[in-house]
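The complex appears here minus one protein chain, its other protein chains still in place.
Labels A and B are assigned to the chains in the order they are written; within every chain, residues are numbered from 1.
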Amino acid sequence: MRVVKTGIAGTLESSDVMITVSENTSKGIEIELQSIVEKQFGKQIRRVINEKMEELGIKDATISVNDKGALDCTIGARLEAASYRAAGISHVRWEEK
Amino acid sequence: MEKLRRTMLYVPGNNAGMVKDAHIYRSDSVMFDLEDSVSINEKDSARLLIFNALRTLDYEGIETVVRINGLDTPFGLDDIKAMVRARPDIIRIPKADSADDIKEVEAIIEAEEKLAGLESGSIKLMAAIEGPLGVINAYSIATASKRLVGIALGAEDYVTNMKTKRYADGMEILFARSQIVTAARAAGIYALDTVYSDINNEEGFINEVKLIKQLGFDGKSVISPRQITPVHRIYTPEQKEIDFALRVIEAIHEAEEHGSGVISLDGKMVDKPIVDRAERVLAMAKASGIMVHEDDI
Partner (left out) sequence: MEEVILDLRSISLKSKKDLNKLRHFLHERDLDLDTDIDYAIVLEEDDKIIASGAMSGPVLKCIAVSKSFEGEGLIGKIVTYLLLNAHHHGVNHLFLYTNPKNIQIFTELGFHEIIRVDETAVLMENRNHGLPDYLKKLSESKVPGNEIASIVMNCNPFTNGHRYLIEQAASENDHVHVFILDENLSQFPTDVRIRLVEEGTADLKNVTIHHSGNYIISAATFPSYFLKESKKIIDAHGRLDLQLFCRFIAPALGITSRYAGEEPYCVVTSRYNELMEEILPSSGIKLYIIKRKENGKDVISASMVRELLKIDDFKKIKKIVPPATFKYLESKEAEPIIRKIKG
């Protein structure tokens, strides 16, 4: 999957996360993280993001994350939704999950 | 033993906080909604959220239900594909008007289960009846599929279709309620009542729950955790009922011990409906936290 525009998903409410996936002018995955639990979980959040991007096959992207204490599965879901929106693809391939 | 479905907590499918905590309120079931509570632009996001939640989180044995969008929308098919793989206990079909609505969804679920290598029939179905045609077809809907475990009334859309509105005494939906619970009983499945939206009106809510219990409903959809305890309390059997139920169970044991084919209590025959009710009463009593004297059985 390739990022062709900006995709945003999630909310700023408690236990959720708002994620913006946009094109990266340089190569690789660039993560901008703002989290209410940055100290304890910052590393884990970044790991979840990198794993999901690998799963989705996205190599270059800027990911802006505003986390309000979301669980890993929530981060994964919001990131995937934002990524599909950023790639302009409307149907997830559920058969591959 | 039958599953208790006194309360089904309605959880908006795009609300991450409520989705992750849905089980802590201890309703009998939780229903993750992908339909009316999720805006059109967020359907894709909510679907992924519920998919991930069901695959990852432990809902501690509470029954999980997902209300999908209808197949007549651009979202229904993707909902089914996703949810078959997410494995909730039940998929709830909105706005069922006829048996065909059920069969259509079942066919797709069947196909997707095959594709995903899942055991056929592993996901159950529920249907919401929200219009006059559905009410008329309640029995054929209730018997449309072996997977269908219950039917529910969706009163908001129903009264709109009926060109009336909701009133406190519920007369405008009396026929619909009666038809649905009757159809459910005839088909041997569950009947669930509609939501009560005024969460600040405790008295009104309690009156409605008492009414639907009287009509024979198995339970009610609730939209706020605050509504759960009142329903469970009203569905708590009285001591008299519990005592009788215990005696029924004792009579069954006695009959088994004596190798008798007929179970009798107080000179009367105890047949299946009475046995079922006894089991149900004891299950509800246990669920309400009442000490049921196990050693009496």
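Convention: contacts are C-beta pairs under 8 Å (C-beta built on N, C-alpha and C of every residue); 3 or more make two chains touch, one makes a residue touch a chain.
Not measured: the values here are computed from a predicted model.
Asks: Looking at B:V66, B:V105, B:V195 or B:I212, which makes contact with the chain not pictured?
Replies: Within the whole complex, the residue contacting the unshown chain is B:V195.
Asks: On chain A, where is the contact patch with the chain that was removed from view?
Replies: Missing-chain contacts on chain A: residues 6, 8, 11-14, 18, 20, 22, 32, 34, 36, 64, 66, 68.
Asks: In the complete complex, the non-displayed chain touches which residues of chain B?
Replies: Residues 10, 12, 18, 33, 35-37, 41-42, 154, 156, 195, 197, 223-224 of chain B touch the chain absent from view.
One rule holds for everything that comes next: only the chains that are shown with their structure count from here on.
Asks: So the centre of each chain is just the mean of its C-alpha atoms; given that, what is the distance between chain A and chain B in Å?
Replies: Centre separation, chain A to chain B: 35 Å.
Asks: Could you please specify the touching residues of chain B with respect to chain A in the complex?
Replies: That would be residues 14-17, 19-21, 44-45, 47-49, 51-53, 55-57, 78, 81-82, 85, 115-116 of chain B.
Asks: Touching chain B in the complex: which residues of chain A?
Replies: Checking each residue of chain A against chain B gives 9-11, 13-17, 70-74, 76-78, 80-81, 84-85, 90-92, 94-95, 97.
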